[in-house]
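Only one protein chain is missing from this complex, and each of the others stays in its spot.
So that you can tell them apart, the chains are marked A and B in the order they are listed, and the count of residues begins at 1 in each.
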Amino acid sequence: MNIQANQNQKLPWAKAVGGPVFFLSFGLIGYLYAQLNIGPTPPGQLGPAFWPKMCLLSITLAAAFKLFEVLKQRGQPAKAGANALKAMDNRKLALMIAMIVLVVPAIGFLGFPISSVSFFWLFMRLAGEKKRLRMLLISVLGTIALLYLFVKVVYIPLPRGDWIFDDITLFIYRVLFIQ
Amino acid sequence: MGGWELFFTGLGNVLEPFNFTMMATGLVIGVLAGALPGITMMNAIVLVLPFTYIMGIVPSLLLMSGIYCGGVFGGSITGILFNIPGDPMNVPTTWEGYKLNKKGFVSKALGMAIMCSAIGGVVSGVLMTLLSPPFAKIALSFSSAEYFAVVFMGMVSVVVIESKSVSTAFISLFFGMLLGTIGIDEIYGAPRFTFGSRLLETGINFTIVLIGLFAIGEVLEQLCEKGKTGEGVARLRPKVHVPSLREFWEIKGSLLRGLGVGVGMGALPGAGATVTSFVSYGVERQCSKQPQLFGTGVWEGLVASETAINGSTGGAMMHLFALGIPGSGATAVMMGAFLLHGIQPGPLLFTNSPVEVYTIFVGFILCNLVMIPAGVVCSKFFSELMRVPESILGAFIIVFCLLGAYGLRNDSADLWYMALFGIVGYFMRRFDLPVPPLVLGVILGPLAERFFMTTMIGADNDISVFFTRPVSGAVIIISLALFFWPIVKGHLKQRRAENPA
Partner (left out) sequence: MKRNGLNWVGFALALTLILGASFAFGQEKYPSRPIDFICTWGVGGGSDQMVRVLGKLAEPFLGVPLPVSNKPGASGNSGTTDLLAAKTDGYTVANYIADTLCTIPSGTARYKLDDIEWVVRTQLMPSFLFVKVDGPYATIQDLLKTAKENPGKVKVGGLGFNTIDDVCLRFLASKGYRMTLVPNANPGERYAATLGGHNDALYEQAGDIRQYLDAKQLKPVLVFSEKRFPAFPDVPCTKELGLEVYLPQFRCIIAKKGVAPERIKSLSDAFQKAMQTPEWKKFNADQYASEDSFMGPEQFRTWVAGEMSALEKFMKEFGMIK
C-alpha cells in the first residue's frame, strides 16, 4: 500500500481517471458479451439478456459521467484529507488474505473440524497472539463449540472432507457424541 | 366473540407463565441469532421447529414471534459495536451507530437503538391489530408494478445517501445488480454469466455479499493496521444507557418520520424491512438541516432507520396473516411453521382461528416491550466481547462468517464467495468505493428484475403502466423527488442569495 500511496502523490490524475476508464470498458465489453451469449430472446419479449444489458449500459453511462466530472476538475487541487488512510502492515495483510482463501479448499478436503482448529491457531498466531496454551485451548474448544452449535443444534451438515478425512471427521463426531 | 373480548383472551394467553417464558426465550434467541454474523433469523426459527412440536400451538407461535421481533433488532448490536451489521437492514444503523461508538457514545447508541426499535414495533403492532382484516382487500389491489415502484424507491435512497459522488454510487449499485443476475435466470431458465461453471450457476446470495464486504473487510482493516501487536488493550466495558424523556424529545422529529416511513412502507408489499430502512435513512438525510454530517455519527440517522425497521414488521405480519403471502424469508419460514401446526395463514385465518390470531397480535405488542430488557441484557453480553483481544475475536468472526455462508444453502460454492467478497470489501474501502449501493444492488436487483419483467409481460411491454397505475406512479414520483430535492433546494438557495429581496 506504501507504493500505492507514493504513486498517488505522483500521479493523482492517472488514478482518478483509471477507475472510470476501467468501469467504462468493463461495461462495454460486458454488454457485448451479454448480447452475444445470453439468450435466446423469444419474439415479442424482453428476454433473459435485457436486465443484465440494462445494468451494463448503466454502468457504462455512470462511468462516462464520472470521467467527465474528473476531467472537468482537472487541474484543480485535490481535496485535502479525502484519502486519510491508515498505514497497513502489508505482509500481514497478504498472509491473512491468503489464509482466508486457502481455508476454503482446506474445508472441502480436510473437513471442517481439522481445518477450523488449524485456521484458528494460524490466524491468531498471525494476528499477534503469543500465549500458546491459550491459543490451543481456544482453537480446540472453539471448534468443538461451533461443531455442537452448527451440526448438533442447527442441523447444518458441515463439510466432512474427502478421502480418509471423511472417516476421520466422522470419528471425531462420534467421540464428541455429535452423531 | 367481539374484538375486545378476543383481545383480552389473547392477553390472558400471553401472560400465562409458560407462554410468557417462551416469548421471552424467543426474543433472546432472536436477538442472538440476529447479532451473530452468519446466523440468521431463519436458522433460529428452523432450530426451534422440533421443540414446537411438543408444545401447544400458542406457545410455539409466541416463541416464533419473539424470534422475529428480536431478530429484526439483533443485527444492530454487532453493527454498533463492531461495524458488522447482522442483516442488510441494519446497514444504516451501522453507519451512524459505529461512528457514534467511536465518538464515545456507545452506551447511548445501544440504548437509543433498543428504545427506537421497541417504539416502532409497538406502534406497528397496535396498527396491525386494528387494521389487519380490512387490509387484505387493499393489499390485493397492488400488482407487480407497485412492487417494482417500492423497490425502485429503495434503490434511489441508497444513491441519495451516498454523498461523496452520485456517479460512483450508481456504478456500485448497478454493479451489484449485475452480480445479482449471475446464475440461472428464474424467468427463462437461461444461464447468465455462468461460463459453464457450477459455482456460478447457483447465483450469489446477498447475505454472503453483505457479511463478506462488511465483516471480513473490517477484521482485516483492524488487524493489519501498522504497529498493532494483537495483544490488544482491554477496551472499556460499555454499559447500555436507556435514553431519558428529554433525550427523546430532542429527536422526536426523526422518530416520527421513521415511524411514518416504517408503517407506510410496511403496508406495501415488496422488499420489506431492508428497503424501509434505507428509505427512512434517505428521507431523514434529505429532511435534515445538515445532511453533510450524515455518516459521521448523527443521532437522527440511527433513530429514523431503527424506528422504521421495527415499524415495518407489523405490515409484514399483516401480509402473512391476512393474505397468506409471506413478505420476506423469515416470514416465509414462519408461514411454513404455522402450516406444520395446522394453522393456515390466509383469508380464513380470522374466522377459523381468531383466538390464536389475537394471541399473536397481543404477543407481538408485548414482545416489543419485553425487548427493552431483553435487548439490554443481550447488548451487555455482546459488549463483553469488546474486551476479548482483537486477534481472537477476529479469528472467531471469520470462522463464523464462513460457517454462516455455508449454512445458508449448505453449499461450498458460498465459501468461495465469502472469501472473495471479504477481500473485495477490503479493497473497496481502500479505494473509497461505496459499499452499501453494491449490497443493495445485489439484494434488490433480482427483485426489481422479477417485478419489472412480470409487469412488462402482463402489460404487453408497455412501460407507461408504471406511471398510469396511481400507487406505483405516486411512489415513483416521490422517489424522483427524493433524488432531485437537494439539487432543487441548492438552486433555490442560490437564487435567494443572488436576489436578496
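To be clear about the criterion, contacts are C-beta pairs under 8 Å (C-beta built on N, C-alpha and C of every residue); 3 or more make two chains touch, one makes a residue touch a chain.
These numbers were taken from a predicted model, which means no experiment stands behind them.
J.: In the full assembly, spell out which visible chains the left-out chain is touching.
T.: The chain that is not shown touches these displayed chains: A, B.
J.: Hey, which of B:42, B:392, B:424 or B:482 is the one touching the hidden chain?
T.: Among B:42, B:392, B:424 or B:482, only B:42 touches the chain that is not shown.
J.: Tell me which residue among B:126, B:184 or B:355 touches the hidden chain in the full complex.
T.: Considering the complete complex, B:184 is the one touching the chain left out.
J.: Can you say which of B:339, B:463 or B:488 touches the chain missing from this structure?
T.: B:339
J.: Of the residues B:410, B:468 or B:494, I need the one that contacts the missing chain.
T.: B:410
J.: Under the stated touch rule, tell me which residues of chain A contact the chain that is not displayed.
T.: 42, 132, 155-157, 164, 166-168, 170-172, 174, 179
J.: Name every residue on chain B in touch with the hidden partner chain.
T.: 42, 46, 49, 139-144, 147, 183-184, 186-189, 191, 198, 201-203, 269, 323-327, 329, 332-337, 339-340, 344-349, 409-411, 450, 453-454, 457-458
Heads up, the rule we're going with is that only the chains that are shown with their structure count from here on.
J.: Where on chain A does chain B make contact in their complex?
T.: 1, 19, 23, 30, 33-34, 38-40, 42, 44-52, 55-56, 58-59, 62-63, 65-66, 69, 82-83, 85-90, 92-93, 96-97, 100-101, 103-104, 107-108, 112, 116, 119-120, 123-124, 127-130, 138, 142, 146, 150, 153-159
J.: Spell out the part of chain B that touches chain A in their complex, as residue ranges.
T.: Against chain A, the touching part of chain B is residues 39, 43, 46-47, 165, 167-168, 170-171, 174-175, 177-178, 181, 185, 187-188, 190-193, 216, 220-221, 223-231, 389-392, 394-396, 398-400, 402-403, 406-407, 410, 412, 415-416, 418-419, 422-423, 426, 430-432, 445, 449, 452-453, 456-457, 461.
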